[in-house]
Each structure stands twice: as structure tokens, then as C-alpha cells.
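All protein chains but one are shown in place.
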Amino acid sequence: MLVLMLSLFVAAGTEVTVVRELHSEVLCPSGRSVKVVHHYGDLRISGSASEKAKMDAIIRVTGRDKRSATELADKIDIGIVTRDETLFVVTSYPRHIQPCPVLSYEVDVRLVVPEGASLVAHNAFGGLMVSGVKGGCRLANRFGDVGLDRCQNCDVVSRYGDVWVWANTGFLLVDNRFGNVFLDEVTDRVRVENRYGNVKGTGLDGIVYLDNRFGDVRTRHSRGSLTVANHYGDISAWVEDSALTDLDVMSELGRVELNLARMVPYQLGGRTVQGLIRSTLPLQVDEQGCRVHGFSGHGGARVHLSGTWTDFFIQSEPIENADGNERR
Amino acid sequence: MKQCYSDEILSAYLDHDLEPEQIEEIGRHIEECSGCRSALEQITAIRDAASSLEQLEPCEKTWFEIQRRVRKGRLKRIWVWSGVGAAAAVVLVVFLVRGRPVQVPETTPAPGRRQVEAGLVQEYDDYMRGIDKAVEECKTALSENPHNPRVQRAYLEARSSQINALDVFTSGGD
Partner (left out) sequence: MSEYQQNPGNHREAHPSKSVKSKLNGITDALNKEFDFEEIYIENKSRVFSTAYRFVGNRADAEDITQDVFVKVFKNMKTFRGDAAISTWIYRITVNACFDFLRKRKRQYMSSLEDCSEKSLVSSPLSLGKVIEGMVTRLPEAYRKVFILYDIQGLKHREIADILDITQGASKSLLHRARAKLRQELSPYVRNRHLG
């Protein structure tokens, strides 16, 4: 293991910031598991074709004086150990740190692992971003955002932060609370359970299930089979791609805006209890405004709506608000 | 024998709406007069038959129609939560949906007040527990890393959420 050290001193008023860098590289054959435990700082992990694991870290410590800051920076370590076919990368801070009101420390870690590695990563008080890892990711983060870019088979548990996912394949499970979830071009099997935040999905494909509470859900350019279940919040969904086969919208205590693009076939049916269905399209809405059915063209997406305490607005164009902007 | 009593008087006698002496006098008369006795029996039969008529229930459609009419012209009604987004966290409820959502059967009623209230309490508790936990975690982090800007920001946001949530639910309105 190669470790390089560099110390800088930055004085700001009565505080001094010490920066120390750590670099290391170890063998990590593809298929090995990698487990990373970190907190206080960003953790970025990317997959590569190499069979080595490479770690670069920047430690920043701010203290009352250079001596105490340096002392602490020197004690912060990132251990890289291989045990039972698993590579452990663990950030460790000294147990007893001299109390000081201006004390601050954090470590930003960049880790490159074989793309076929199976990754487990935990972080807190910092972002966690993973890209190009195909061997499966189990990520847990608190007080920071999670980003996933071109990964495969991922399970994310997040609290107090947003989750961003780009071009994931295989399965994707997201359990998020107190934050938003953004999905872009995510395919295959997707299940999102979110609370206290919004969910936005664009270009979803495969079997996708979005379950949200206390926030809004918005989907565009969906393909495959999409189910949206939202509770106490609004849903905005589009049928605009002929590759969308099924759209199930279930809403409770909310409002649903369904946009059916022109020239895209569909078969639609649904009902709401304690709510109203309104449509600007030639659909059959019963007298009570509780049931709707209709179709356009041949085949197309099977759209099923069900709501309780929910109003549905079905239209071919989005409703414009007073500002002329598309409603959120 | 005294003159017979009118139906109105007999009806009043039936309801004890007369002076005690009158009631006594009519009672004596009825014992002797078959015509008045028969009239009283018929009035009693009418009263009893009327009071035994069942209370009727309107059909279920009536309630839906009432709701439709009530909502007509005020489509905004309770859906003012559009835009509340994540902040709505605190307020309502619903059923846990595990797995693919079940289609609402024809006979499933919408959740009533009790269900929604019970859920509201549960959800509010959950939300507050989540925020309280965030505050505690941030406090612990601050005790070991007091000047870390990420920790400070997280703590401030958690605290302000805690205060806002309490404020929203205790103020009862602006």
C-alpha cells in the first residue's frame, strides 16, 4: 500500500485549516466484494476495468492552531484491508478529540473499484455517489444525497437527502425518506418507496413501481409498465410513448393530472371514490364524475386509474397555471 | 251521561295534555261511553302506527350526489395541497401499500374520518419521530465535529423542521 502525505496550512482569522491527502492502491480482482464505511465528507466510488482498487482522500481539519489541527489530521485514517474476499475501506477518526468550538474535520474520498465488484457503501453527513459499478450496489446514506450513474442492480436506503439515479439497469430499489427521488432513463425493474418528498421519473422503462407519500410524483416519457401509487400528494403522468404498455395510477388524498398525447393509442378505465373525474377528451365519464372509460386508436397503453379522495384531470395537453408555466 | 268529547280533546287526553281534573273526568266518561272509547282507541292506533313507522335510509347514491354538488364550483376544495409537496408530510395518511397496488374494488368505501384521523396521528408521529431522530443524530455529530458545515446545516434544517412541524400543528392557523 502506498500512502502519500501532504500538509497545507490555511489560516483564516484565528482558525487554521490543515489539509492532508491520502492515496493508496491495492489489488482487487473482479468479483470481489467491496465494503466502504465512511462519514463526514463525500464518498465517490466509480467502477473501472482495472483489477485494482485505488483510493484518493483529502482530509481537512480546521482547528484553533496548526499544532492541534495537524495532530488530528494525522490521526484520521482510512483503513484498506482485505479479509475473506472482501475489501474493506473504513474511515476512522480518533476516539477522543480535544473539544474545541472551532473544530471541524471532514474527509472526501474517491475510490475506484473493479466494475464487476459487489459494492456495499455507507456514508453519513456527506454525499455518496457511485458510477459504473455493475456487480450490484447496496448503499445507505444519511444527511446527504445519493447519486447513482450507470450502475446495475442497486438497493439504496437514504434518509435526509435526495436520491438521483441515471441509467441504472437490472433492479433498482430505493427507500428514501425526507428527500426527493429523481430517476432518469432507468430501466428494468424499479421499485421506489419515498416519503416526505417528491419523485420525478423521466424515461423509465421496464416494470416500474413508484410508491410515494406526502409529496408529488411526476413521470414523463415512460415505457413498459408503470405503476404510480401516491398518497397525499399530486400525480402528473403522461402517456406519450407508444412503448408504454401499462399505466396504473393509484391516488389517495390527492389530485391526478393525466396527459394523453395526441396520436398515441390507449385504452383507459378508472374510478374515484370521494372525488371527481374531469376530462377534456372524448371519454365516457359517468354522471357522478366517478367513473371513466374510453380508448383512442388500436391497442396502446392500458391505463387504469383508481382514486379515493382524489380528483382526476384527463387531458391532451398539460393545464397551464396563471403564470403560463406547466403545473408542477 | 255527559256530552261526548271531540277527537281533539281525546287526542289531548291521550297525551296527558289536559288539566288533571279534565283527565279524570274524561276517563270516567270513556268507561261509560263506547263511542268515545272507540274513538280514543282509533286515535291511539293511529298514533302508535305512526310512531312505529321505520326510519328510512337514503340510497348510497344520494351521498355521492351531495358530494358532487357540494364540490361543484369549488373544485379547489381540499386539494389545496397541490404544491405542498414534501411538506405535506405531516398531515395525512393512507394505507400502507406493499407490493403492487390493489385495484379498488367496487364496494370499497373511501376512508372515512376515523380512518383518516387515525392515520393522521400515526403519520404525524412517524414524521416527528423521523425529525427528532435527525436532531439527535446531528447533536451527537456536533458534539464530536462542532464546526463541520455539513453537520451544522443538517442540524439547523432538522431543528427548523421540528419547530415548523410543531408550529403548524399547534397554531391552528395563521
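Quick notes on this structure:
Read from first to last, the chains carry the letters A and B; within each, the first residue is number 1.
The definition used in the following text is that a residue touches a chain if its C-beta (ideal position, glycine included) is under 8 Å from a C-beta of that chain, and two chains touch if they have at least 3 such contacts.
Values in this document were obtained by computation on a predicted structure and should not be read as measured data.
Touching the chain that is not shown, out of A:T62, A:T91, A:N180 or A:T272: A:N180 (per the contact rule at the top). Of the candidate positions A:S24, A:N198 or A:T310, contact with the hidden chain is made by A:N198.
Mapped onto subunit B, the interface with the missing chain covers residues 6-9, 11-12, 15, 17, 38-39, 41-43, 45-47, 49-59, 61-63, 65-66, 69-70, 77-78, 80-81, 83-92, 112-113, 116-117, 131, 150, 153-154, 157-158, 160-161, 164-165, 167-168, 171-174.
FYI, only the chains that are shown with their structure count from here on.
Centre-to-centre separation of subunit A and subunit B, using mean CA positions: 41 Å.
Within the complex, the subunit A residues that touch subunit B are 40-41, 62, 93, 97, 99-106, 124-126, 142-144, 159-160, 177-180, 195-198, 209, 211, 213-216, 227, 229, 231-234, 248, 250, 252-255, 271, 273-274, 276, 288-290, 304, 306-309, 311, 327-328. Those residues of subunit B whose C-beta lies close enough to touch subunit A in the complex are 61, 64-65, 67-68, 71, 75, 78-79, 81-95, 97, 100-101, 103-104, 108-111, 116, 123, 127, 130-131, 134, 137-138, 141, 144-151, 154, 158.
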